[in-house]
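In what follows, a structure is listed as structure tokens, so that the remarks can point back to it.
Every protein chain but one is kept in place in this view of the complex.
Letters are used for the chains, namely A, B, C, D and E, taken in the order the chains are written, and counting of residues starts over at 1 for each.
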Amino acid sequence: MLYLTRIEHFNAAHKLYNNDWSREKNEEVFGKCANENWHGHNYELYVTIKGEPHPETGFLFDVKKLSVIINQSVIEKLDHKNLNMDVDFMRGKMCSTENLAKAIWQELIRALPPQVKLHAIKLYETPRIYVEYFGE
Amino acid sequence: MLYLTRIEHFNAAHKLYNNDWSREKNEEVFGKCANENWHGHNYELYVTIKGEPHPETGFLFDVKKLSVIINQSVIEKLDHKNLNMDVDFMRGKMCSTENLAKAIWQELIRALPPQVKLHAIKLYETPRIYVEYFGE
Amino acid sequence: MLYLTRIEHFNAAHKLYNNDWSREKNEEVFGKCANENWHGHNYELYVTIKGEPHPETGFLFDVKKLSVIINQSVIEKLDHKNLNMDVDFMRGKMCSTENLAKAIWQELIRALPPQVKLHAIKLYETPRIYVEYFGE
Amino acid sequence: MLYLTRIEHFNAAHKLYNNDWSREKNEEVFGKCANENWHGHNYELYVTIKGEPHPETGFLFDVKKLSVIINQSVIEKLDHKNLNMDVDFMRGKMCSTENLAKAIWQELIRALPPQVKLHAIKLYETPRIYVEYFGE
Amino acid sequence: MLYLTRIEHFNAAHKLYNNDWSREKNEEVFGKCANENWHGHNYELYVTIKGEPHPETGFLFDVKKLSVIINQSVIEKLDHKNLNMDVDFMRGKMCSTENLAKAIWQELIRALPPQVKLHAIKLYETPRIYVEYFGE
Partner (left out) sequence: MLYLTRIEHFNAAHKLYNNDWSREKNEEVFGKCANENWHGHNYELYVTIKGEPHPETGFLFDVKKLSVIINQSVIEKLDHKNLNMDVDFMRGKMCSTENLAKAIWQELIRALPPQVKLHAIKLYETPRIYVEYFGE
């Protein structure tokens, strides 16, 4: 079993804000991240798949095709967007890095060909904070 | 003459949008960057000062004090903010990295003690794009 | 299950020196690292916790609180210190990266609230050497 | 159990080309990577071993010795070489990152002293693509 | 005056080999870099232009257009290529990083619109070696 990782980039605006709470409670819990006028990040997305290399190509899966799938299924929906307002698969969810990583997993599972096994999503929100999700 | 650089970080939302233009023209000129719902970045800010080291300290200037001045005069106004809406020194300006670098220079010139000579601002918008400004 | 990582920084002096051995044996085993006058490093510390995101916040745990706990329980004791001489939780131990990673785990386990599950410590000694510890 | 990682560097030329196929099929499957005149990369190799630190040294294994073993057994055979033509342990194999990572594992298992347990090979082909192998 | 930098990536094979010399002299002068079967690198290319931001856009020049020009005029000719064999603008030249940086400058000067002033080319051959050229 081998693990192949492709790293992609997107940047987006978001805020952490629970609409069931008052502004005061949002500011108390989320601090600067609750700024009603948004803030944003350069996200780095690591997508890891697993499997055996094919004897004729030496490839687990063509990494250029993997990049195209990641871009079509998630990056195009996230890049230069507002995570709270513009992204169908984040609707009704808190836009934390945790929830975003889980949602990206769900999108990729649907977009990848059945023979490709998704192993992990790793998502950097800043150079000092990242989340990992392995699907369970 | 020596040059001392301190690197600071902030993240912010913005959009590139000229209010004198139609939405169509904004999208034609700025593409994804004109998204009306904003996007954002992790900015890396390099501040370079120049001078001679003091014989008693070996310091051009205390880099911890430099960090405090950068944080109080610009980072606190920019971090977790919307550059178009929340930042007094960007009011009425296009929020390009070019204009942001120049505006940060103006703020720092005012905030630094007179004996400290500001040499350069370098501002990364993404890991692949940066702007430098030397004050003239 | 999600994994959330926060990266912190400290710099410190140390030497690798076993007091039960002669200087010759220390130099033979530890080479340059046994320099009796110390040397030092910029350490990068990755702290990973695991759990489920809270439905109201989307957070596994507030990463700003995690940063405060890491700083209060370990960074303040390590940063700008001599690992062999100044750090209570390294007393009587060889100051290898391996032992330092294990000791940081012990400190964090005590400092973290009971509901937060520590998953991993990753500690870079130089940009080309790191140690990981998962608590067992 | 602790995990110790050492990172080494090499640069090499290669192409992805299956000699059982026509040039057209190679170009269809491998695209630019099939360029008959080769291309190349700066590879970053992460070697992770696992075990318990020795009570007298605090070391899982002397990382300088680990570096010497990695260099003698694999880096000297790979650095400034053509992976398809010059490397004995890649003969007859497709020179994908997947196959290269597995082959490096085989070489290191033979070169490491029996008491040192190899845990993982991680091999960056570009700053955005890497493969991991855990030996099974 | 502001300076705007865009970073692009390519990977390529090359060798350092002077055809007027014997193989022995090439190996004496260029060492491992003279390997007749080639080696290769991941190059990082920094392109810096200078000028004043336009009042209506805040842009020195549209960085996406700059990226397109760099890709069309140099990256497509260099990426996944053999610098000695495949690149028209390196024909008859030693393929050192110095000469490559100068040749990229010449190509970009021709490809950039006349109003865009090229300021610098910075070219990383490995993470520890780079060359800069300012056109004179």
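Heads up, the rule we're going with is that contacts are C-beta pairs under 8 Å (C-beta built on N, C-alpha and C of every residue); 3 or more make two chains touch, one makes a residue touch a chain.
Everything numeric in this text was worked out from a predicted model, so none of it was measured.
The chain not shown here is in contact, across the full complex, with B, C, E.
If you put the hidden chain back, the residue from E:Asn37, E:Ser73 or E:Ser96 that touches it is E:Ser96. Although one chain is hidden here, its contacts on subunit C can still be listed: residues 9, 11-14, 32-33, 35, 37-42, 79-82, 85-86, 126-127. Against the chain not displayed here, subunit E makes contact via residues 16, 18, 20, 29-31, 93-99, 101-102, 127-134, 136.
Contact between subunit B and the unshown chain involves residues 1-8, 48, 53, 56-60, 62-64.
Assume only the chains that are shown with their structure count from here on.
Relative to the centroid of every protein C-alpha atom shown, the closest chain centre, again from C-alpha atoms, is found for A. Centroids built from CA atoms put subunit D at 29 Å from subunit C. Residue positions of subunit D touching 2 or more other chains: 127.
Under the stated contact rule, the graph of chain-to-chain touches falls outside the line, ring, star and complete shapes. The set of touching chain pairs reads A-B, A-C, A-D, B-E, C-D, D-E, using the touch definition from the header.
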